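Below is one structure; the comments refer to it alone.
With one protein chain held back, the other chains of the complex are shown just where they sit.
Right after this comes subunit A.
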């Protein structure tokens, strides 16, 4: 039971990680055209789950989780994450979000966090979110399946809480969308890992890139 509780602990938005400051392209998308309906929002998040989380974040997390005791190997996966993120706001956002998560885990003494943080600070690793999650969640005692589910849940909840703050959807209606997307996370989490990391969610990539040049913005990406 403890591994499930640990996964809930890390997926809980109450755990400080900086994730609340990233809309992952949603703010740019919301500002780009007509108001998104709840169906459109659901489609956007599902596409991000299928084309980015399942094929990139999940893969990097799972592979780095298996290698968590070998930080050289984790750093290699970290560089692969960097190379496969087309949009700069996503690359920078992932690194900053990773640094936020790392700041919390380093301070509470999670095994492995300080070593990984030292590498990132020394410029010997980039510290992307997925690889950082792998290191600290392994150190915190999660199992791999719990880590993957926590990551998938956070991907959904991150989009939806951003959508609520952007006024795209109401807080209660958002939970209806979360409920619809949970089976998608479960389905994707159970699929075999592809051989390489791939990320392509073109609407969000373009929206985030445009958003980065904007003067008015609430979120970091």
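Here, contacts are C-beta pairs under 8 Å (C-beta built on N, C-alpha and C of every residue); 3 or more make two chains touch, one makes a residue touch a chain; residues count from 1.
Following the convention adopted for this analysis, contacts and distances are computed from a predicted model.
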{"item": "Hidden subunit of the complex - UniProt protein name among \"Ferredoxin\", \"Iron complex outermembrane recepter protein\", \"ABC transporter ATP-binding protein\" or \"Urease accessory protein UreG\"", "value": "\"Urease accessory protein UreG\""}
{"item": "Residue in contact with the excluded chain [from A:35, A:79 or A:107]", "value": "A:107"}
{"item": "Per the touch definition above, residue among A:62, A:162 or A:207 touching the missing chain", "value": "A:162"}
{"item": "Subunit A, residues in touch with the chain not shown (by the definition above)", "value": "14, 16-23, 96, 99-104, 106-111, 121, 139-141, 162, 165-166, 215-220"}
